[in-house]
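For this view, one protein chain was removed and the others were kept in their places.
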Amino acid sequence: MLELQGLDVDIGVVPVLRGIELGVPDRSMCGLIGRNGAGKTTLLRSVMGALRARGGKISFDAHDLTAEPGHRRAHVGIGYMPEDRRLVPDLTAEDNILVPVWATGVAGYQKRLSWIYELIPEVAAFRARPATELSGGQQKMVALARALIVGTKLLLLDEPTEGIAPVLARRFVEILRDLKSEGESVLVAESNDKHLHGLLDRSYVIERGSVKLGAA
Amino acid sequence: MNLVRDRTVQGLTLALGVMLIVSALVPSWIVNQLLFAFSRAIVVLGLLVLWRTRLVSFGHALYFGLGAYTVAMTSRYTGVNDAFALLGAAALLSTVVGFFVGFIIRRYRDIFFAMLNLAFSMILYGILVKTEALGSTDGFTIEQPTFAGIAFEDPSEGKLALLCLLMVVGWAVAVGVQAYLRSTLGRLTTAIGDNEIRVEYLGYSAEHAIHIKYVLSTFLAGLGGGFMALALGQVDPDSMVNWTASGELVFVTILSGPGSVAAPFIGSFVFEILRTYAFEWMPHAWQMIVGGTLLIVIFFMPGGLWGLVSGVAQRLTRRRPAAAAPGAGG
Amino acid sequence: METALTILLDGLVFSSYLFIVSLGLTIIFGVMKILNVTHGSFYAWGAYTAAFLIGLAANAGWPDWAGFAIIFFAAILVGLVLGLILERGILQFMYHRDEVLIVLATFGSFLVLEDTILLVFGVDPYFAFQPMQLLGSVELGGIARDTYGLTLIGLAAVLAVTSWLVLRRTHWGKLLSAVIFDRELAMAMGLNVSRVYIVTFVIGAMLGALGGAYIAPTVSVAPGFGVDVIVLSFAVVVIGGMGSVPGAMIGALAVGIVRALAVHKFPQFELFVIYAVMATVLVFRPEGLFAPVKARKI
Amino acid sequence: MPPPILDVRNLHKNFGAVTAASNINVSFTAGETVGIIGANGAGKTTFVNMITGYLKPTRGAILYRSREITGLPPRSIARLGICRSFQVSQVFVSLSVLENLLTAVAIASSPGLGMLRPLRRPELIERAERIMERYRIAAFRDQLASELSQGARKLLDIAMAVAGGPKILLLDEPTSGISTEEKQPLMDVVMEALKQDELTILFVEHDMEIVERYVDRVLAFYQGEVICDAPPAEALRDPKVQEFVIGGEYQAGGGHA
Partner (left out) sequence: QDKPVKMSVVSFLSGPAAGPFGVPARNGAEVVILAINAGKLPAPHNTKGLAGRPIEVEYIDESGGNTKQVAEYRNMVEKRGVDVALGYVSSGTCEALTPVAEELKKLTVYAVCGTPRIFEESKPQYVFRTMSHATSDNVAAAYYVREYFPKIKGYTGINQNYAWGQDSWRDFDAAMKQLTKAKASTKLQWPKLFQGQYSTEISALLLDKADLIHSSFYDGDLESFIFQGQTRGLFKKKQVVFTVGETSVYRLNKRMPEGVVLGARGPYGVIVLNRPSALNKWFIAAYKDRFGSYPPGPAYQYAQAVLATKIAYDAAAKKAGAFPSQDQVIAQLKGAEFESFSTHVKMALGDGHQAITENGYGITKWDAKAGEVKLEKVKFYPAECVNPPAGVKSVDWINGGMKGAKCG
């Protein structure tokens, strides 16, 4: 489904990713595990088109995404949850979730929205509150929901369980499990695989900008 | 604190020596250009101090004009006509006004800071334009000042004396600003621009620091305005207090670049020359040249003229074109 | 009583004028965080183009009402051409730069455009009085009023309602919020950010040009026409809260009505009104009447 | 029993209809290490924010060494020696790591006119460098903070909180975003400092292993209320805590089990 071949990415003049080879097969859950500063976020942002690759190729479902403009990702079914949440402050939680829907103009999102609310009932509880008012963890949930709404094929999650209370982290893991059973592909970046243990089909270890396949 | 070993200070001192000699040799129109340029440079130095905190004032013509008008009014109405007294009064008054206005201004950031300054400057502009006792739109002319009691018969000698004074004062304030920028308080500048919450939680008031900075900049603006008034022998609201005057000051700041306290002196001189020639070559489209230059500076010279100079110097001496702008000069 | 009506009408007319000239500015600021000094150029170019074309049309024997069509045509034309040139030619390379530098870039462009007017249209003023003449005057509150001036109120109302509906009642407005907040995020959510910027800037430019074009028939269109409008519209926008359409409306109303009151009752204070209102509002509400929501930081 | 260093009395905070703190009464003695746990949105950050002056409580009082500090601005509270780190790192992005720390150290050590002394003084640089070593960010010494990864920024944030030499240290989720390998070493460092300086530490934490290992006492929040105030062994077995915070039985050793 997602295939990175020899990806090189610089930020400014600093080379951050080097020769990344990574694949997320259909209906699988992959982990991208690495310490602070290893390059996880950079990798996900590159896939999302926020950073231009200096070399290499990003392909998705036989599309070549390398040269496509960034906003096309959402249109082809990739959902993204940034590590620092980034909710639009003056919109309500629900509006935030719907932003990608409006942006891509996909039809029939209602069903998916109620499915998401079933999946994460906490969000339904504060759906009408402005995003500014939500606590860090609450925002995290909204960000996940927002990634889910258009991410029908692939989800890119950047440290989804960071800053999440154990009670919720457990729910997150359950949610991921559900997603997997629904046939979605997921790439999760985490600084450890504590919560993900046993869920991953594949896990990549990233270190100083290079990945290698780790034990699943 | 070891200012003597500071490279910038050494450079400034050397430049002062050279300039004192050079200015006696150049034709008088250059003396005038230098007078205008360095007077403005002192104001720009103040704007540079603000810019280091990412604050830009679109209204510093308020203090520039206040300084200039103080000089004009004092010499007209009190009979005091000594450059030292006049300049002292100019700097003092604008500092006092800056101090009080600062209590309001210090709460604002970004574009709001710029705009509120604009608003205050336009209020002064309105008052000047309307008040005949203040010269209305015509402004005032100012007589040749004396220098600590010494009067010069020949006006061009007077101009030269003023230039020498200006350069010495310019050197002194530049060194002072350099010391300030190296101090903890001055270094807080960039920090405040980045993250005020953190500054507060480190136990210092960002507003307080900005207030000090603001007062410093108003002091410099008033002093520069005072010099400008003496250099021109004339004050008027349109070229000294109106928003276009503030715009010009910001323009010169950008042109100079924030890299060094020496930059404003170079930038102002280049600006004066640029404007003179633009005016000579295209008398009715000189704005186009000025505007075009501004665009070129913004696009191709992010660090201003100073960035250009130091960039070249750095490429010669160092391997990486390091993060030049904000941290330099230390 | 009649004076009160007159003051109100005068205030409304002037407010409408202020609103029309500031709307484009506030929209561009709201979406792109650009304080666009070239707004004054759009205004001037709109006025010049309209006045020039109306003059041509009059010479060609077109009926006077064609002037109205020309006004809107001129606004669209100028907005499209200048807006695209500026956004594609300059601003698109600057979005990652400091806000203040962008202001200065627009200031530079403004200076250039200002002199371009001189080169293109010369220094002689243009008059395009036909539309105002056509509508004549009506008697209201005991004095004659030019009908054209009153249509300004209508135009302002239409623009206010339209922009409010678009921004508040369609998803467009909310998507704009997303762009405003974070470009990268909006892009990741599937929004073509550069297109949003182009469209916004062109619309803002059109509104600026429309302000000028619509005012053109009432004035002598001469060099320097766009200069004062900049400060004026800045003041209105700052009072209202930068980037807020209702803010611009309230700001324009406040300034317009206070000013009308001053002109009628204390004309000697007229000059200070705008800045006095601005300073007062800002002292109590630093970010204007309708301040944008800030993200929670801690 | 020694008098409390920090005493929180009857604290309330409402945001419109949301109650983020309700009738909180706790006090802390000097040298204590307290872990604050709770579900997301339970009011932990709000509690920290009120103590450090970022938010004004709707009702109630906060006393530091018997002196009321409720409503004081953050900088005054910081000057009293109550320092904090943030859930979302607050660093000076356009300064280098060294300059970030220098700023923190300098402000703490130069009251009044001392602010006019140069920032880059050898003694300050030395102190900043020591702190960098300790918090494992020495490698980034001259890198701009904007270039740091999320985790490194977090470390810097904590280091800056400690740099001022606080009496009470409040850390909001210090270990979130820090990789597992680094978590414990980091906490070891912080705790070590605590033991030396008789510091009082309050930290918000979601990782129960860390809580269990390092704290003397646990405060558990739920919907703005303190539902449990007990030593960790006891708190982690509290049924309410298990239901609302942990989401099941607590197993030592975490999810791996």
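Annotations for the structure displayed:
As written, the chain order gives the labels A, B, C and D, with residue 1 at the start of each chain.
Quick note on the criterion: contacts are C-beta pairs under 8 Å (C-beta built on N, C-alpha and C of every residue); 3 or more make two chains touch, one makes a residue touch a chain.
Please read all numbers here as calculations on a predicted model, not as lab measurements.
For the omitted chain, the shown partners it touches in the full complex are B, C. Although one chain is not drawn, the whole complex shows that of B:46, B:139 or B:267 it is B:139 that touches it. Checked against the hidden chain, the listed residues B:36, B:112 or B:214 yield one contact partner: B:36.
When the missing chain is restored to the complex, the residue among C:149, C:251 or C:288 that touches it is C:149.
Across the entire complex, the residue among B:233, B:292 or B:311 in touch with the chain not shown is B:233.
For chain C, the residues touching the absent chain in the complete assembly are 3, 6, 9-11, 13-14, 17, 115, 118, 122-125, 127, 129, 132-133, 136-137, 142-146, 148-149, 215, 217-225, 227-228, 259-260, 263-265, 267-268, 270-271.
By the touch rule set out above, chain B reaches the unshown chain at residues 27-29, 32, 36, 129-130, 132, 135-139, 141, 143, 155, 228, 232-236, 238-240, 242, 245, 272, 276, 279-280, 283-287.
Following the convention adopted for this analysis, only the chains that are shown with their structure count from here on.
Our note on geometry: chain C versus chain D, Cα centroid distance of 49 Å, whole angstroms. Here the CA centre of chain A is 42 Å from the CA centre of chain C. Note: centroid distance chain B to chain C, computed from Cα atoms, is 33 Å. Shared interface positions of chain B, i.e. residues touching 2 or more other chains, are given as 197. Chain A has residues 133-134 in contact with two or more other chains. By the touch criterion given at the top, residues 171, 174-175, 177-178, 181-182, 184-193, 292-296 of chain C touch chain A in their complex. Against chain B, the residues of chain D that register as touching in their complex are 52, 54, 73-75, 78-79, 83-84, 86, 90-96, 99-100, 102-104, 106-108, 110, 114-120, 144, 160-161, 164.
Interface residues of chain B facing chain D in the complex, by the touch rule stated above, are 1-2, 180, 182-188, 190-191, 193-195, 197-205, 323, 326-327, 330.
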